[in-house]
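The other protein chains are all here in position, but one chain of the complex has been omitted.
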Amino acid sequence: MFPWSPEFVWDAGHLAFFGAFYSVLAAIAAVLGLGLRRAVADARAGRAHRIAWHAAFEELPARDRACRHQLTGEAPGRVCDNAFDCRRCAAHPSFEALRATHASAVPATGPAGLHLPGDRLYHRGHAFVRPEPDGTVTVGLDDLARRLVGEAEVVERPRPGMCLEEDAPALRLRAQGREVRVLSPVRGVVIGTSGEGAAVTVRVDPEGPLDTRHLLDGDEVGAWAMREIERLQALLGPRELGPALADGGELLPDLGAVIPRERVDGVLGEMFLDL
Amino acid sequence: MTPLTRRDVLFGLGGGIAGTLLSPLPWTVLDDVAIWTQHRRALPIPRDGETSVRPVACTSCPAGCSLRVRSVAGRPVFVSGEASHPLGGGACPFGLTLHHLAHHPLRLTTPVRLDAHGTPTRVALGAAVAAAAGALRAASRSGRAVLVLDQRPGRAVSRAFRELLAAVPYGLYATPDGEGATLQVLSGAAGGPLGIDLEHTRTLLSFGAPVLEGWGRPGRMLALRDRLRIVQLDAWRSPTAGLADEWLAIRPGSEGPLALALANVLVGEGLARTPAAELRDLLASFPPERVEPLAGLPASAIETLARSLAAQGPTVAIGGGDPGGGPLPLDAERAIAWLDVVLGSVGRAGGLVARGSLPDDGTAPLAPETSLAEVPDGDVRLLVIAAGDSGRALPWSALGRKLAPQALVVSLSPFRCGLTARADLVVPSPAPLEGHEEILPTADACVMSYAVTAPLLPPCAESVEPTRFLAELARAAGLGVPSDGTHAERLQRRAAAIFASHRGRVLVRGDEGFREEAPADAGAFWQALLEGGCWVDDSRAARAVAAPALPSPAAVAGWLRAEPARSDLPLVSFAARGAAGGTPPSPILTKLYQETALRPSVATIALHPQTARERGLVDGREMRVVSAAGRLDARLRCDPTLPPGRAAMAAGPDPAALHEQDAAPARGALALGVVEPDLTWRGTRVAITEA
Amino acid sequence: MSERLDEGLTPRGLPRAPLRRFVLWLVPWTALLGVGLYAGYRCLAYGLNETNLDNRFAFGLWIYLDLTVIALGAGAFFTGLLLYVLRKRELKAVINSAVVLGFICYSGAVAILMIDVGQPLRAWFTFWHPNVHSMLTEVTFCLTCYLVVLAFEYLPIVLRNRKLSRLPSLLLFEHQLHKLMVVFALVGAFLSFFHQGSLGGLYGVLQGRPFAFREALAVWPSTFFLFILSAAAAGPSFVLATTWIASKLSSRALVRPEVYELLGRVSGRLLVLYVLLKSVDTLVWLNHTSPQLGIHPARFYAFDPFGTWVLFAEIVALGLLPALVLTSARWRRDPRFLVPAAFLACAGVALNRFIMTVQTLALPTLPFDPFLTYLPSWQETMSFLGVVAYGVVLYSLSFRYLNLFPQERELLASEEVTHVPLVA
Partner (left out) sequence: MKSPESNVRARYGMVVDLDRCNGCGACVVACAVENNVPPANGRATERTGISWLNVQRLEGAGGRAAFLPMMCQQCDTRTPCASVCPQNAVELDRSSGIVGQVPVRCLGCRYCMVACPYHARYFNWWDPQWPGTIAETLNPAVSTRTRGVVEKCNFCIQRLQAARTRHAATGGDPAVAPDYTPACVEACPAGALVFGDLGDPQSEVSQLAQSPESFRLLERLGTGAKVHYRTRRPWVRQAVADAPAPTDGRTHV
């Protein structure tokens, strides 16, 4: 096995055989070493939550990765490649530039009776961000999320002083007997939390100037909400029934309760992008 | 000094490990582990020591082949035949494992009492002797017989037995019928022992005698094989039949009529001397055409064979039977003997010649030698089975029928197997290689010879020389004989008598084979014998032979009677010499009987494929084999070399029993053998059905 | 009980059978595995006399099993090679499943090998005293290395489990390992090429067994290359077949039909090449190699049950036939042809390994040798079935708790038919 072991002979056969063998061992060791080193580096640099989010995003089927500009009809069929972070998207600014006006006054009611106030920005994981006058923001569950979780219990709320990371879990709720993690839409330091159940909100002092380019606002919100209802419908039933919703009627206030028990976990995970 | 950091410790550790790996240490340890794995199951590790080589003689059968034993540190480890021995070299597998016998699981080292299942319980020698003496006295009182069965007659210890029996009111000294039966018939007529002058024989006609696989002194046959034409008349393709120049497959039990038919042709065609009128009348009843259906041979084949016997003479015809098949009926032997007479083989060179006897070495009266068959049934109160093996099978029922009620059976064999397994008391004599042994000539030998081997191993403390047992028995029973003296002293006395006779030659072992030497005195002669030498008598002049007895009219009538068609099959029983006798085969003989296909095992019964087909029996299946004497299960082995219409089964050994610590119940042909009043069991018939 | 106790462990959003049904499914397999483990224990504790192997049939069911599962497990390396090196992105849909299958096949094979050798404690001797000229040395080294590689390929899939991936350290390691997977794919392909080949060489070098012996191209007998090719051809078929079975058992679409078709196409094309080369090899062997060794080739097929039908079955019925189906775009599109063809391709490689292992040993070499038969003992059979059960159990667990088919989530919506009124 080694040049000094009794059977070893310095001939072509031995050299080729053991050359290959040790190369393989070296390659395996190198990959493991490199992987470990990079993982440690990632951990040190605090990239864990980013990677987790990216991994989860990777698992989303293409239809769940629809670009916000697809929702509005600006770019039909466009799928997001940037883990819903429009700040990194090369195309996003150009789409933004194309928009004639940036509507600021938005009706508080979304499709199917959803309450989606215009003073809020929406994360794809159904958390809203409401900028407060003092420069902080309030983060909470949007109306669809609240209906989905229904009578929820906050299992874990961030402690003041904790740093929330973007797309990393901010809250853990227990709803319909299942656990849901609500992804944080912003990065910042937690000041405090208030509210119980689905109405829980977190007050966050954003780190640096608040950059909300990746959050949905304005006209997009309605289209997105419509799309989310469709997605919910698709998760639960035949796709053809989706559009029927748009025709009228109001979503049940305790939406989560009507979801079949065995589907609840999956539906909550999909809707909260918590896979 | 700077304090050690964790980094330093890790570096140190890593360097240490790398350094150790580069040193030979771990790799040597690994190599040693490799060796340890070899011995993890406590394999025996034989001790080494000084090597020595000693001549001994094999005692497994009467052949008494000369052996050389290689010992290491005093323990024998390898046995080989003495290739250049003047009486014939070489050894068979049984001889090559002689050194295992003292260590055999069936070996007995103390006197024991055996219960009905053969389970031994230790008894004191005194108690055993007292029990035997009691039975001896009871026999004397009730007029019952004291019987000694000696399977190796002619030894000094045989003489001691006969001296004792001569002092008993009704003492019988019996020897079983053996391979020299034909010669015995002729010797009886000639008034002295005969041997075969094989060195000058051209054709050997064997009626089922295993002449090429342990018959006579095998070394002699091997040396003569190329010069001898061997014609085998056998009911199955025995090893000898397979190797013979010619094999004629005959029907079991047709030896007698066939011998007479051959004589008929010889006489009828004027190829032989004209016999007496009474024989002529007898021969007239056995023309080849008449014998054709009896022997299963075409008349033309019988005629051709007869002519070739005359043309390629000198011819010797012998019977004697197979060691596992038992003797031929006496009448068949008489017919064969008459064939020899008709062939003119008696008393001529290349035929049957006279053999000398050992000079007498005692004066005490001796009980006469009788055939076991002549002992009346139910008449024996004390049976002593002498140590010493004929190498031939003997079913227990042959002995058992001789016993009176409450008979005591004492065996002097060191092995709890064979007949000894049925004994009440065993007083074990020393195992092979542990005592002095005498080697006498085999039945076929044409000159007398004598050899002695010294013990190679120290005898086991509680084993008892038969001579000593006899002395103690005589003392306890109040008999004056046998005369005192240890076994070795008796042998020495014998040697002295031989030396004093000034007959024969002394051949001693040298570096370059054997050479003749003239010992200065009886002591030097004794010493030469102990060192592997042997004494060979001078050749005798041919002895004229009176006519042997004719086959009995009853037997002749039986031969001529047409046999009714029967559904059961005649059983051909066979075994190699030493395989089914009183000496247990070494367990290593599984190599021949179990681990290779060389020799058939008792666990199988052979049929011709056609015979099996006719009976709807499938090759390889378990069969139930039933005879009038017993039943057993065996696997069917279809053997195209076995003639149709018969079954063949080995009499021993049982490979399964080779592993056992306990004597297993007899399996194989011996358990099936139906023993006739003449103590043959060749007429056994078996019914075979699928188990 | 509709709630699943293990809900927190299964991939979120992917419907899985109720735990009770899953447990009921596992019970017989686990029982079989238990019996297999017991049989294996007997062989280890009491020795190989527990088997019906003997001095003449020194290799039997186990070696046959090893050769076959390793050939089928080639799906792992070949899919990896196609995906990571040749950039066939569609195969991402089955790579996880292929890796798990590969791991099952190789670990099962190694486990059986450990029982099969007389002195398992000396397994390391091959590394310590290797004879580099022996095909078995090559096999041992490659098999061990590749099992390690497969374990590290399997690891990220396990780490992606819903619960495990919550642990940031595991997640990060998984993430980095996954990014380096191309190296593993390359190393795995290298190792696989060699040991698949060496397994073929194992028999091809046996000059004492003219039935198996093949002449050498370079330093390797032709079986070396044929085994590589047949394994590469059967591997994708095996992935296809297992995916289809998993899909049927879970009554769920796991991959898109295009993926099936791609696997079938790859398998078919390689199979065509294999059948071609195998035919050439067989002709050379029958007409040149074996006469030169003094054996008339008809003797190989003179003993029942191994008649010339064996050749036909191996090359035509289980080689050419699936090859034609899989190469035809029209038939490939129809699952009624595609799936049976994949099974046939797998059966073909299994038959080939059977012939190489069993017929080679059954045929006499010496003129006076008999034709030998061998029937495995229950210990052999049960440890064989134990490996199958181990595979089913591990695959079932992997399927349930890991995300083996990334397209499953995507295909989910079109599958579901429950109608739930969401609107008041």
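Note that the chains are named A, B and C in the order they appear, and that numbering of residues resets to 1 at the start of each chain.
The definition used in the following text is that a contact is a pair of C-beta atoms (placed from the backbone, for glycine too) under 8 Å apart; a residue touches a chain by one contact, two chains touch by 3 or more.
As the structure is a prediction and not an experimental result, all values here were calculated from the model.
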**Request:** Using the contact definition given at the top, list the shown chains touched by the missing chain.
**Result:** B, C
**Item:** Contact partner of the left-out chain, one of B:218, B:395 or B:652
**Value:** B:218
**Message:** Of the residues B:189, B:656 or B:687, I need the one that contacts the missing chain.
**Reply:** B:656
**Message:** Which candidate, C:210, C:322 or C:391, sits in contact with the chain we can't see?
**Reply:** C:210
**Asked** Looking at C:10, C:79, C:96 or C:126, which makes contact with the chain not pictured?
**Response** C:126
**Complete:** Sole touch to the unshown chain from B:12, B:26, B:49 or B:365: residue B:49
**Message:** I need the residue numbers on subunit C that touch the omitted chain, in ascending order.
**Reply:** 47-49, 53-59, 116-119, 122-123, 125-126, 128-131, 133-137, 140, 202, 205-210, 292-296, 298-299, 302-305, 307, 360-361, 365-369, 371, 373
**Message:** In the complete complex, the non-displayed chain touches which residues of subunit B?
**Reply:** 34-35, 37-41, 43-49, 72-73, 75-81, 83, 89-93, 96-97, 99-100, 103-107, 212-214, 218-219, 222, 225, 237, 239, 241-243, 247, 249, 586-592, 594-599, 641, 655-656, 658-661
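Simple rule for what comes next: only the chains that are shown with their structure count from here on.
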**Item:** Chain centroid nearest the full-protein CA centroid
**Value:** C
**Prompt:** Roughly how far is subunit B from subunit C, going centre to centre by Cα mean, in whole Å?
**Reply:** 61
**Message:** What's the distance between the Cα centroids of subunit A and subunit C, rounded to whole Å?
**Reply:** 39
**Complete:** Between subunit A and subunit B, the Cα-mean centres are separated in Å by 96
**Complete:** Among subunit B residues, those touching two or more other chains are 27
**Asked** By residue number and range, which residues of subunit A touch two or more other chains?
**Response** 5
**Message:** Quick check: in the complex, which residue numbers of subunit A touch subunit C?
**Reply:** 1, 5-7, 13-14, 17-18, 20-21, 24-25, 27-28, 30-32, 34-36, 38-39, 42-43, 47-49, 51-52, 55, 59-63, 112, 177-179, 229, 232-239, 241, 245, 249-253, 255, 258-263, 265-267, 269-270, 274-275
**Complete:** subunit C contacts subunit A in the complex at 2-4, 7-8, 11-15, 18, 127-133, 137-138, 141, 145, 148-149, 152, 160, 162, 165, 168-169, 171-173, 175-177, 179-180, 183-184, 186-187, 190-191, 194, 403, 406, 409-410, 412-414, 416-424
